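Before I ask anything, here is the structure I am working with.
In this view, the complex is presented without one of its protein chains, the others remaining in place.
Then we have chain A:
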Amino acid sequence: MGQAAEVIVEQLVLALVGLSAGAAVAGGLFSFIVELGVIADFADRTHTGDKLLFYETCVALGGIIGNIVFLFYSFAPNAVSFASASFASGAVQVLFGIFAGIFVGCWSMALAEILNVFPIFMRRARIVRYASVFVIGAAIGKGLGAGLFFLKGW
């Protein structure tokens, strides 16, 4: 086998590995997002169920673009640095932070909900009232935890 042929085979193997890895990750991660019902919940709460297909497209686009940014950003020549303290970069950071934070917050609580954490605990501890106190406690705890995490640079 010649040098060129060997390189081609190698590249083909890599391409196959990458393609299958991507498809598998997409199936896993996005069924995880959808099956927890966060977005259906958003659509229901805001009474915008008619835009559900559009929301799905947004999730798909977010996943695709986020992945591309993650993988290729550091390779981009003369990458626009968001570290510079321009107003635009600040705005992007604040907006992305807020929206991603809301999503992750809903997501983590949806995970707790789907695993029946609250009902089981409340049943075991024989608590019948003040469920809202636990919800507020969980929210404040998560917020403080995230703050501590970033503050300490863990």
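The definition used in the following text is that a contact is a pair of C-beta atoms (placed from the backbone, for glycine too) under 8 Å apart; a residue touches a chain by one contact, two chains touch by 3 or more; residues count from 1.
Going forward, contacts and distances are computed from a predicted model.
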Look at the options "RNA polymerase sigma factor SigY", "ABC transport system permease protein", "Phosphoribosylformylglycinamidine synthase subunit PurS" or "Stage V sporulation protein AA" and return the one that UniProt uses as the protein name of the missing chain. "Stage V sporulation protein AA"
With respect to the chain omitted from the figure, which of A:34, A:111 or A:127 is a touching residue? A:34
In terms of residues, what is the contact footprint of the unshown chain on chain A? 7, 10-11, 13-27, 29-31, 33-35, 37-44, 46-49, 51-72, 75, 95-96, 99-100, 102-104, 107
